[in-house]
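One chain of protein is taken out of this complex; the other chains stay put.
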Amino acid sequence: MEPFIKVTGVSHVYPNGVTAIQDVNLEIGEGEIVAVLGSNGSGKTTLVKHFNGLLKPTTGQVTVGNMNTKKERIAKLSSLVGYVFQNPNHQTFLPTVRQELYYGCKNLKISEEETEKRVKKAIELFELENLLDANPFDLNSSKRKEIGMASIMAISPKVVVLDEPTTGQDHKGCKRVLELVKMFHEHGHIVVLVTHDMQLIGELNCRVVIMNKSRKIADDRADVVFKNQELLKTADLQPPQVMELANQLTYLNRNESYLTIDSIVKWFKHNKKGLEEERKIGTGS
Amino acid sequence: MSNRDAIVVENLTFQYPDTETPVLKNIHFTLKEGEVLGIIGRTGSGKTTLAMCLNRLVPTVIQGNLEGTISVFGQDISQRSVADMADKVGFVFQEPENQLSQMTVEEEIAFGMGNLGISREEMKYRIQETLKQVGLEGFEKRSPLALSGGQQQRLAIASVMAMRPSIMIMDEPTSMLDPRGKNEVYDVLRKIKTYGMTGVIIDHEVERMASYCDKILVLDDGEVIMFGTPKEVFSELTLLHEMEMNAPQVTELADRLRKELQIDVGSPITVEEAVKAFQIVSIK
């Protein structure tokens, strides 16, 4: 089956002459969760903006659902690829949550019946029944970010791009984002994350694409990519704290990656017997 | 290190005019000179309001009803204005870009000093000094808007430091930055103690807070739930979890090993501590 998003040999040069991405190839298929990592200026935002046609390739080609993005309107592409901006203030501005949810479908001019169906689904997904008449500006920043997400999901796009969903969020907010990403995945959406949050990626253990100096330098599962410490350093990425610990505990299984607290607890569960016999474990071999 | 009290907060209660309950309720704590205090708590727990009380942004600019007393180095600040406090208590905000108002880096740093009436000679000296402290030497003539987020935030810190405050308050100074920017800013913040400053920082990243702060204050719904060393605070995992907060990952890991597998490695709060603790795993 054809991948839903196909990026072939894409370079993008901005009008000021800066080359933001160079010769990138990428395929994203059904049911995938893909995290695009890299420091600011690495080209990761430029790359994902090609998915809904906000940017068009200078050379190369991007196809979304078999459509060449160069030939389609952004409004149409946006109904397939929902893009949730980092700052909800850029996207939401209406006085009630309800209006925010209807807004995207109204722009698309789809039938009333279909609109109702899509909005209803978003209300259920985000459990917004009691918040419909609330003013998004009266809600706290986490909730407002969630309304931003809901208003994009109400369009019912096949793909959802989340730009820095956990930035500035507290622990509870981060956990909620993790929950939502898993939920979108279960509902059959392709999820693209643009993020610096390594704990989030550790928990998801999803596919990771690393951008550095306008090029794609890695594309694999998180546990594989994160093993390469040189690579993380090049891209200015700091692994989750548990992984830093695991890297220094030589008695753990070197063939495994320990991205989460769970993974280390699991190792101890399996090896508890051995530990009890030895009583002590040295760091040396 | 001296034993002077830098900040003493007593019975502090604050309520915004249009609300029914106070955002800060009967807050007490004392911070010694040269210490760094970390304030943690959920979104909306009152962290920023508390920090803003310390330099009088609350209640003079952001108005409301404030009760209780705050003293800074033994002096009651209740009659002071924010501008009055500026050379004693510096404030670094979350968004780097919103703190910039001038055309060049050197003018940005000079702006605060100009309001204090500092001479041009002294300005030039302090500009060089602070640029060095934040690692932005050679950026004098650049436009602040052309800098990266991490550089902009370091510039904001330099602008505050040039006014030579003895206390520096930082409200989520790295939350909007990428990992590189975060590291750059934390590298600067780590040094403020060596410049003889006392610090107050708000941040969600408990891993960084554990190794950076001397004291941690846990705020929930406007009340101080815990106040103590990072070790004391992060050991109280059950309490933190009740407030939907977390401890550093290594502490959480140690806790789960103890509860689920009866493996006791104590309560490490940094990677270094954890490595040591995990070298000898004893089983009860």
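Observations on the structure shown:
The chains carry the letters A and B, assigned in the order they are written, with residues numbered from 1 in each.
One rule holds in what follows: a contact is a pair of C-beta atoms (placed from the backbone, for glycine too) under 8 Å apart; a residue touches a chain by one contact, two chains touch by 3 or more.
Just so we're on the same page, contacts and distances are computed from a predicted model.
The chain that is not shown carries the UniProt protein name "Energy-coupling factor transporter transmembrane protein EcfT", picked from "Two-component system response regulator", "Bicyclomycin resistance protein", "Cytochrome ubiquinol oxidase subunit I" or "Energy-coupling factor transporter transmembrane protein EcfT". Listed residues A:152, A:174 or A:252: the one in touch with the omitted chain is A:152.
The residue touching the chain not shown here, chosen from B:11, B:63, B:78 or B:101, is B:101.
Contact with the chain that does not appear here is found for just one residue of A:39, A:91 or A:169, A:91. Within the entire complex, the positions of chain A that touch the omitted partner chain are 49, 52, 54, 73-76, 78-79, 82-85, 87, 89-93, 103-105, 107-108, 151-152, 155. Residues of chain B in touch with the missing chain: 55, 57, 61-62, 81-84, 86-87, 90-91, 93, 95, 97-103, 106-107, 110-120, 123-124, 127, 143, 145, 159-160, 163.
Here is the rule we go by: only the chains that are shown with their structure count from here on.
Separating the CA-averaged centres of chain A and chain B is a span of 30 Å.
Residue ranges on chain A touching chain B, taken from their complex, read 39-41, 140-142, 167-173, 175, 196, 199, 236-238, 240-242, 244-245, 248-249, 261, 264-265, 268-269, 272, 275-276, 279-283. Remark: chain B residues 41-44, 94, 148-149, 172, 175-176, 178-181, 183, 204, 207, 244-246, 248-250, 252-253, 256-257, 260-261, 263, 271, 274-275, 278-283 touch chain A in the complex.
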